[in-house]
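Partial complex: the chains shown occupy the same locations as in the complete assembly.
Labels for the chains are A and B, by order of writing; each one numbers its residues from 1.
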Amino acid sequence: MTDKNGTRWRWIGIAAVVLVGVLVGTGAYTAQRAQALSYLSNDPKACVNCHIMRDVYDSWQKAPHHAAAVCVDCHLPHDFVGKWLAKAENGWNHSKAFTLQNFHEPIRIHAKNAAILEHNCIGCHQNLIGGVLQAQTSYGQAHAEYAADDKGAHLGCVNCHKDVGHGP
Amino acid sequence: LQNINTRQAEARETVFRVVEITEDTVDPEVWGKNFPLQYDSYKRTVDTVRTRYGGSESFQKLDQDPRLRIIWNGYPFAVDFREDRGHAYMLVDQRQTERVKQFNQPGACLNCHASVVDAFRKAALKGGLPADKVHTSEALFEGFKIINKMPYAEATQLVDHPVSCLDCHDPKTMAVRITRPAFINGIRALAESKDPVPHLPSLERWRQGNRATPYDPNTDASRQELRSMVCAQCHVEYHFAKPDKTLTFPWHNGLKVEQIEQHYKEVGWKDWTHKDTGADVLKAQHPEFELWSQGIHARSGVACADCHMPYTRVGAVKVSNHHVRSPMLGVAQACQTCHRYSEEEIKARVAVIQDRTKKLMDSAEDAVVGLIQAIQTAKAAGASDEALARARELQRSSQWRMDFINAENSQGFHAPQEAARILAEAIDLARQGQLEVVKITPRPTSR
């Protein structure tokens, strides 16, 4: 997007947020209009209510897992509380980002969510990789290292399986 | 909320056409009425920002690296050679270069510096082509033939725009298309050659077929291939073949540096005779397509447009960024879609590749200059043409290789290892040339 647009969006965005701050009702309305409430659903189509999620939705359908897992299986904690907390947080973040248009593109997963993601990989594949994991107490440091850098010092599943979620 | 509504609206409004566009719509501004986003970015190729090794500031390269004056001595490039910049400047820069002002150049120069589609057609009609054939490729080939051999001053009056929408797009479908006869001839020669081209699957397919009709990019090439071929109409090595100054791409044996050299040998081509040494030498020009072809990106199906015209989101729609420029000025769109590293990291990787190339380039230029001066001295000392023959051959082939990477505009990025290999050969051949010369010149008394 051009800088000109960028600043325009930002101003409108800030205006919007102030509004939200004052009137919670309006906040809900924003989320409503942005269909962020679709976070309350597990249906992948809920995610694509935001066109911005279209690419990942399409690529997910072509990736190895479309039959095995939906968005929330990978991207949200499986335990009840954590799931709803994350839904709240991400739902808010995404609506806000969508409104402010101030996020980095191409969209990149945030460290926190990357950790949730990996946890979910293991959740489903425990059996296959259990041998590897249990053999290495050093695995424990893995999540801690997420902050480290983007050069793969952390040996996460995605280091080698970057295609599983959304294809090459 | 305002903008959510706006954007949901935008999402729908993408392909609504205001004006009708035909094969005769030359002015990009008119196209811009239907495609304002692409037109906006297209106009931005006037920007002039510099990068580590590229960018758009048209400084004098001969001052930055005086060795080039020696290497090109006797050829127009030794008078004026600048950093290239955006498409918006292609026509003025050609009209204003000392290479045009001080030397006679043919209309053939215009093939790559202007929107010539319409000019070619008009010339063909004037040349007697039946009016109903004006929109056929025959017309383009006819006009090509006529304008190539015109004097530049005359030909340049037939064009008004730099490369424009019409040159790259079919006005009906907006599909990317090939309009340049020189490329069609060149890619056909390549298709008929034996050089493996894994990065151009449609050529490989054509080779396996019955070859009844010659290879035609407009019907045979995939969309992804066209996203590179459209650039390969201009970003390639070329020469003006005798007798009609026919713009020709030397791909008859393949796209590699030695295969092109081989073709020039077969057709007995030289660009000029070097002023200091009397060697018949070659000048390389912007072989981006040829070098890219040897790289891992081409092999992985990554097209020129993927990096130089990356899809960019404007509001709700994604458009190809027509602000064609150095990807280093927009790494997020150009690279991060495929490479999950920070912008700093990506820039650092490019710097490593380009710095290595630069270092080798310096050694190669030193070696070539060393050879030129050695031959010059020997000649002055009275060495005969027979005696100098081998050394001159070595100058031709070493200089050709060094120049190939020097003229290529990515500082080795398009194919890092291949660029290094070519420079290594340039160095080897130039040094061997020096050894040849020493054999035949009186030895400076030492020891």
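In this section, a residue touches a chain if its C-beta (ideal position, glycine included) is under 8 Å from a C-beta of that chain, and two chains touch if they have at least 3 such contacts.
All figures in this text were calculated on a predicted structure; none of them were measured in a lab.
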Copy-number formula (whole complex, one representative of each chain type shown): A x1, B x2
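Following the convention adopted for this analysis, only the chains that are shown with their structure count from here on.
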Computed distance of Cα centres, chain B from chain A, in Å: 42
Residue ranges of chain A in contact with chain B within the complex: 1-2, 5, 9, 12-13, 15-16, 19, 26, 29-30, 33-34, 51, 98-99, 101, 104-106, 108, 150-151, 162
Complex contacts: residues of chain B adjacent to chain A: 1-5, 7, 11, 40, 312-316, 332-333, 336-337, 340-342, 345
